[in-house]
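First comes the structure, then the notes that go with it.
Every protein chain but one is kept in place in this view of the complex.
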Amino acid sequence: MNTISTDQFRAMLQTALTLVREKESYLSQLDAVTGDGDHGTAIVAALNAAITASEAATDLKAMFNDIGFGIMLTTSGSTSTLLGGFFLGMAEGIEGAEADAGQLKTMFKSGLAGVSKNTKAAVGDKTMMDALMPAVTAMTGTESEDIAEILAAGAAAARKGAEATIAMKANFGRARNYGERSIGTMDAGASSWATIFEAFARHTGPSAK
Amino acid sequence: MNTISTDQFRAMLQTALTLVREKESYLSQLDAVTGDGDHGTAIVAALNAAITASEAATDLKAMFNDIGFGIMLTTSGSTSTLLGGFFLGMAEGIEGAEADAGQLKTMFKSGLAGVSKNTKAAVGDKTMMDALMPAVTAMTGTESEDIAEILAAGAAAARKGAEATIAMKANFGRARNYGERSIGTMDAGASSWATIFEAFARHTGPSAK
Amino acid sequence: MITKFINATDQITRETLEGYTMAYADKVKLGGENIVVRATPKSMDKVAIVTLGGSGHEPALSGFVGEGMLDCSVVGDIFAAPGAQRLFQALQLFKRDAGILLVVLNHSGDVMSANMATQLAERAGIKVVKLLTHEDISAGLDVPDEDRRGLAGCIPLYKIIGAAAEQGKSIEEIAEIGERFIGQTATLAVAMRSCTHPQNGAVIAELPEGEIEIGMGQHGEGGGGRQMLTSADDVASQMITQLMSKLKPAKGDKVLLIINGVGATTHMEMSIVFRKAAMLLAEKGVVVADGKITELLTVQEQAGFQMILSILDEDHVELLKNAPSNAPYWVNIGK
Partner (left out) sequence: MITKFINATDQITRETLEGYTMAYADKVKLGGENIVVRATPKSMDKVAIVTLGGSGHEPALSGFVGEGMLDCSVVGDIFAAPGAQRLFQALQLFKRDAGILLVVLNHSGDVMSANMATQLAERAGIKVVKLLTHEDISAGLDVPDEDRRGLAGCIPLYKIIGAAAEQGKSIEEIAEIGERFIGQTATLAVAMRSCTHPQNGAVIAELPEGEIEIGMGQHGEGGGGRQMLTSADDVASQMITQLMSKLKPAKGDKVLLIINGVGATTHMEMSIVFRKAAMLLAEKGVVVADGKITELLTVQEQAGFQMILSILDEDHVELLKNAPSNAPYWVNIGK
């Protein structure tokens, strides 16, 4: 797989929604431990909004912009701005109707930059950044020109990053107030972002067309 | 025992308080089934108030008046007016510092009349009247001139009347709204008044001086 | 182990009233033990409005003492009418030629206290007119008034007659306005999770998880049928339908609709219920001239609410909406 189209990206979002929905109540439960118990609800709502907003556009830039603004119009919570900002960032890093491997890497890097406009959180802070940052680093560091391999590297790094949050003390979000007591549970956002990356990879992996 | 003095009546009230206190939570539980769960609390408060108010007077009329107004000043709920009205009624039926058997009967009859000024409830309505009315009837119908015997007759009748409320449908008080559903539980007020009559009888019975 | 923020259980009523009068010291004060009065009394030539009732229902009833509403509330212990002699003390404080209108909710404790105190007052030359509320329809639509309890409908009544008294109307006029309002008011309560008695911890009216009882009174006394809760809209429809059957509002009639939360039920839920009830009224062409979603009269931490519907005459609308009031829990700027 050498390029990715708007339709393929739409299909990736569908897979992400499917996988995240399976984990919806688990993600809310993670959030209940150190937050307000709604992350599963929020991330499902956001991916639904993303899919709806993605329908009109014919090129990637427009599609990502529509997704970003769509999420930020119709969904709520930290997830709204974080995921919304990610897609607005993606839009800034791409032109045209398809992306090749190089463009894909730039696009995800730009997505990360979009999130970073909204939060100072970095690796170690026990947030979704613990999944996103290593994922983007792994993707951009992959020599391969194969999109499936790049996404697989991202997914593996994201999952590892999410697992690492279990041992961390939260520095951002509602969990911050827990201090030491936040240690021992995986961050809900890191977990959901890892799942999204897994969906992206699975969709373009061996079992995909 | 041929007469009863203010001091003896004070002692009877003390015994009543002791016995009722033992049943306090049972009485509140009865009231919780078809009322608001506070009759034990209310009747204990009322007897406490009665004892406090009884201290100053030297004759029965003044003492019963003090008790009636004392209850109605410092305690609350249906019990306040019912028991308060009973003592005001007692006051109307007596003169002097002692009562003999005849005066005792008149005094309790007058107490019942005091209650009846405040409620139209009668035997069969599932209220404290189911204990009080038969008690007074039994007392006045007793040929004996012995106060202990008279009070014993009252106590037995009161208890029988209270037991009979189990099978009744409530026509007064908070239980009235339950309609048929009020059947099956003893009325809290009937139960407590029966206990009070038992205390009166016990106090003047064989074990008393 | 305690599960409420209280101290000694026999001090609850006193401490509640002290805290309340401290928080709203520019509006209310204690005029005697368990007697709440306005900080600045109304002039003597106006009718005084006095009410009585047990504590444990806060903000009711004392929360409505203030300019344009009550002059005085006489408070009993938890869920218990104040004793007659205490009420008589309060009536003595408000003795005046214009008279005292005494609002009594139909519960036997309150009625017995009020009757006894009124007799004492009459003997003392105090002019008292009683107004009895009995707007609960849970006992049935056709039962006599004396079989119907007084629920939170007393509170808009306080607003209306309080405003009338402030305008200097005579006691007969005010009583007529009030009687007319009571006759056109109906209330129905629903309970979901029960509450505990704050003094003895007794669970009042246990309800299984997911079940509701329409018609339960404000002390956990039953009265209606139990059913599973299916949705807010369903409950709202059942209740407003019954209230409309009782009052039979005509197209174009103006009504007051209140959703009174009794404890644990949230304003969120009450708003959802209000929405459906208002929509069903609108379908019949009935105009919601005034509405409220709030906790006026509570039943400890019980979950549930009371739905109050009143058909308003023009003078009621004026007194309710356009006359000012400054009681701590019902402030109205007026026109």
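Points to keep in mind about this one:
Labels for the chains are A, B and C, by order of writing; each one numbers its residues from 1.
Basically, contacts are C-beta pairs under 8 Å (C-beta built on N, C-alpha and C of every residue); 3 or more make two chains touch, one makes a residue touch a chain.
In this text the structure is predicted, and so the values were computed from the model without any measurement.
Considering the complete complex, the chain that is not shown touches A, C. Checked against the full complex, the candidates C:Q85, C:N200, C:Q218 or C:Q300 give a single residue touching the omitted chain, namely C:Q300.
Across C:I6, C:A124 or C:A250, the single residue that touches the chain missing here is C:I6. Among the residues C:L30, C:V203, C:A264 or C:V317, only C:A264 touches the chain that is left out of the figure. Touch with the chain omitted from the figure is made, among A:T6, A:T34 or A:T142, by A:T34.
Residues 25, 28-29, 32, 34-38, 40-42, 45, 69, 71-82, 84-85, 118-119, 172-179, 181 are the ones on chain A that touch the missing chain. One chain of the complex is left out; on chain C, the residues touching it are 1-7, 12, 15-20, 22-25, 55-56, 58-59, 63, 192-193, 198, 209-210, 228-233, 235, 257, 259, 263-276, 278, 288, 291-295, 298, 300-301, 303, 305, 324, 326, 329, 331-333.
Heads up, the rule we're going with is that only the chains that are shown with their structure count from here on.
Interchain contacts give a graph that is no line, ring or star and is not complete, per the touch definition above. Summarising the inter-chain layout, the chain whose CA centre lies farthest from the centre of chain A is B. We define each chain's centre as the mean of its Cα atoms; on that basis chain B and chain C are separated by 32 Å. Per-chain CA centroids place chain A at a distance of 54 Å from chain C.
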